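All protein chains of the complex are present and in place, except for one that has been dropped.
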Amino acid sequence: MARIKGYPEALETKLRDRYMYGEDAHPEFTDTVEKISMTIPHMCYQCGTCTASCPSAPRSSYRIRKFVRRALLGLETEALTDPDLWLCTTCYSCTDRCPRDIAPTDVIMAMRNLAFKRDIIPVNFLKTVQAIYTTGHGVPNNDVNRAARVKLGMDADPPTTHTYKEFIPGIQKILDYYKLKANADRIVKEREG
Amino acid sequence: MAERKTKKETASTKGTTAAVKKQAPAKAAIGEQPEAKKEARVGVFICHCGTNIAGSMDITAVQDYAKTIPNVAYVDNYKYMCSMPGQAVINKAIADNKLTGVVVAACSPRLHEPTFRTATKEGGLNPFRFEMANIREQNSWVHMHDQEGATEKAKDAIRIAVAKATLLEDLFPKSVPVEKAAMVVGAGIAGMQAALDLANAGIKTYLIEKTPTIGGRMSQLDKTFPTLDCSQCILTPKMVDVGRSENIELMTYSEVESVEGYIGNFDVTIRKKARGVLSMEEGEAMGIVGGGCNGCGDCEAVCPVVLPNTFEEGMKPRKAIYIQHPQVVPLLYTIDFESCIKCDLCVKICGEKKAIDLNQKDEFVKVKVGTAILATGYDMFPVENKTEWGYKRFENVITSLEFERLICASGPTGGHMVRPSDGVAPKRVAFLLCAGSRDNTGNGKPYCSRFCCMYSLKHAHQLIEKMPGVQPYIFYMDIRSFGKMYEEFYYRIQDEGAKFIRGRVSNILEDPVSKNLMVFADDTLLDRPMKLEVDLVVLAAAVQPAADTNRTRKLFGVSCSMDGWLLEAHPKLNPCGTTTAGVFLAGVCQGPKDIPDTVASAEGAASAASIPIHVGHVELEPYFAQCIDEKCAGCGMCVNLCPYSALALVEKDGRKVMQVTEAKCKGCGTCGGFCPGGAIWMNHFATPQIIAQIDAFLLGGEQ
Partner (left out) sequence: MEAKHKYAFYLGCIAPNRYPGSEAAAIKTSRKLGIELVPLKGASCCPAPGAFGSIDLNVWYAMAARNLVLAEQMKIDIALLCNGCYKSIWEVNHKLKHNDELRDGVNEVLKTIDMEYKGSINVFHLAELLYDKNIVGVDKVRDSVTNPLTGARIAVHYGCHLIKPRKDREFGATEILDTEAPTWMEELVGALGATPVEYRQKMQCCGAGGGVRGYDIVHALDIANEKLINLQEVGVDALTDICPFCQLQFDRGQIEIEEKFGVKYNLPVLHYCELLGLAQGMSPQDLALDLHAISCEPFLQKVL
């Protein structure tokens, strides 16, 4: 673990111990990521094919290769607290090209799942959850669209949970089974008051 | 056990296939072992193998148990039974205790059966009175954390081995003469070197090559790393030597059609494909004075059919009647009958030489050899399958082999390195290493192709040397420069100005107008994605076994590993041998090798293949089947079952019985297990011996 030097705060940050220590690696993190992702980041040989394929890499500090490395080494906190974790567009180009047959995209998804367990999650993800809990849709209908649908000769609402609202309680049961709505509400409230 | 009467002397088969010479008098009676049965005295020797075995089981408990097994007259243990002092324990015990059988409980018989057989023989017993109990590979190594279980399993294994040792008989290996000729399949550098070595050792060698010329892949190369001598300069003299050697019978445009027999006596049928052209020798033989092909090339000039020249990787045309390049050996034209339109123009221009025969048919030639070497080489992995790099989609993405031809003075551009789209000399060239190698996706090869790093370094050097101002970029994951003077070569090329980028290229895009290429990679050392515009991309494509390797290996009974490369007998201690006695491997067919390693492996294979020929005879394990004539009903069903064609029905004393050609029999037991009348006796794996082992296992200690 990084040494705490006991300096004044500004210097403690500036001169922060940057060594990687053996104890920083948590093999159980590697195992958990592999179980959730159903892929094999421990087989990565760091060729960079993933990062070179990544549409987010050339416009940010996001390096999917580094996340796979963190998965391999078990650097849990470093992986889960890095805001770049949320810049993967899930295009799967890296997965298509990885010569070691790893699915880096799914490694990212697994890490995001684990981050959520620590309440690390951008709120926009949670708002989708809230929308679906209420309407069954992530992008619900609106009045402009209802009018347009009628003009097209269709029902104002599509034959989904918008029309058949009796299905919504079932959806809510599923989300409640995982306490997803409660957690979403809590985290959104903490962030936005 | 049933009593058996004396078996009549095994009549030697017609004398052609196997002139079996018996070194020792044949046993009087099959399976009859009066003394052994009456008073079997078995010695059991338990090996610790350091801690390999002793660390996982209670040796003392095993030893104490062994003493209680019926017929066991002596038990001992030692730290390394295979060592000199270990073997001395066995020698001494045999004499002191008048042992009739020896059991060593140690490793796999694959490893030390020969060792302990020798020890048994040294002690004065017939070596086949030895039986091994495997308590390492099949016990201690797999039950490392189960001391109790491992100990009990070792007791079982020893009890079973003792049961067999009690019934073992004296057996005597058969000796068969070895034909003083060898065959080499494939005439690339590996096959040529092997053939030359064999020929120089005074052995008649048939060198079979499927293409019209010898030389193989090496003849396509320009310069060779790390010495930079030109491939042709060092190869063509060898090609000429092969052509001239009195002991080499060169058969180009020929393929092995079938193989029969066994070490010392392989009967090989060769298909000489119709090449439509007679050599001068053939012309002479047909009485055409001054006739046959003299390589003048007049035919090629008039031939109207144009095809891509595969030697030039399709970058140069050839005709339907062709030689691949001017240095071919033999200098003899070949007609590609799949494309020939039989217009007769070549026949007319050839005139009085009468070298061309448009109606020629394939011929079959039979030869007999003592040993054979496979040197079937490699093909390039079809790297267009990795669609992200755009090979065959983008004109200026080429393979390394195409690069070799383009930079070679005798190549399609006369050695002017230009890019295919516009014939302009490139200024920026990207080399992609591991193009299809070290790839576990299923679309690619999991192994390292082993020579791509080095030839790509060489390519970079050639560009820098030939075209000042050109910038080579080498995209690599690891540079594997492991050979003699290789790392120094890497140092040199970096010093000359090649730029090394540690990152695998993810994909390539082509500018539709300029046909320049945009190469995408992650510079993993800089930690930044990179987009590099270059004029030419060279893919160091993976290699894979040559197209018909699989067919050829099956003819010779050779196995291959998962990746298709031919399987050596032992990866370290017998890399040129195979599990088929008398068949050896040379060069890349066994796995990717650069030229130095290929030549070394070829010389190794030639040396190994010459040993049985020089000795003049080989000893065959006496594990063959024998027919108990009295029980044989002559039904002949076993004859067709035999995978080695070792059985035949013969007339004896006025009735039909089965007869085994001992040298052909591999002792597989197919016939013995099948025979409805129980008339087939499998030496060393006889029914009573195996039943005794099963009983020993099932009845536990209470037999």
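Each chain carries a letter (A and B) given by its place in the written order, and its residues are counted from 1.
Basically, a contact is a pair of C-beta atoms (placed from the backbone, for glycine too) under 8 Å apart; a residue touches a chain by one contact, two chains touch by 3 or more.
None of these values were measured; they are calculated from a predicted model.
Within the full complex, the residue among B:D298, B:E388 or B:E621 touching the omitted chain is B:E388.
Counting over the whole complex, chain A has residues 36, 55-56, 59-60, 86-93, 95-96, 101, 103, 105, 108-110, 112-113, 116, 121-122, 124-129, 132, 136-142, 144-145, 148-149, 151-154, 158-164, 166-167, 170-171, 173-175, 177-178, 180 touching the chain that is not drawn. Contact residues of chain B toward the unshown chain are 387-388, 390, 393, 441-442, 507, 509, 512.
Rule of thumb we're sticking to: only the chains that are shown with their structure count from here on.
Centroids built from CA atoms put chain B at 51 Å from chain A.
Interface residues of chain A facing chain B in the complex, by the touch rule stated above, are 43, 45-54, 57-58, 63, 65-66, 93-94, 96-101. Residues 388, 434, 438-442, 444, 477, 502-507, 520-524, 527, 529-531 of chain B are the ones touching chain A in the complex.
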